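Every protein chain but one is kept in place in this view of the complex.
Presenting subunit A:
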Amino acid sequence: MIHTLLLVALALFSLSIAITLYRVIKGPTMPDRAIALDTIGVNLLSAIAIVSIVLQTKAYLEAILILGILAFIGTIAFTKYIERGVVIERKSDR
């Protein structure tokens, strides 16, 4: 029962990644693309979790945490770039 459910879940993940990729390509503004890429990262993270059950291994579970942290850092960097135009600001010298 679980095995069939996991395969269906992987298929639905790839379907939703494809739909989100449409938003990445078409999205009218830049924050649209950033939000869609963040969602793709989250989808990949849950796909890794499912694949680690399918392959019966515990070796991939660190990748979940690392991918979450990287997606968050990427979103914050995009945010700073959209709002201010730079990612890392210099010290003001006025």
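Brief remarks on what is shown
Here is the rule we go by: a contact is a pair of C-beta atoms (placed from the backbone, for glycine too) under 8 Å apart; a residue touches a chain by one contact, two chains touch by 3 or more; residues count from 1.
The rule we apply is simple: contacts and distances are computed from a predicted model.
The UniProt record for the undisplayed chain lists the protein name "Na(+)/H(+) antiporter subunit G", from the options "Energy-coupling factor transporter transmembrane protein EcfT", "Pyruvate dehydrogenase E1 component subunit alpha", "HEAT repeat domain-containing protein" or "Na(+)/H(+) antiporter subunit G".
Touching the omitted chain from subunit A are residues 1-2, 5-6, 8-9, 12-13, 15-17, 19-20, 22-23, 29, 31-32, 34-36, 38-39, 42-43, 45-46, 49-50, 52-53, 56, 58, 61-62, 64-65, 68-69, 71-72, 75-76, 78-80, 82-83.
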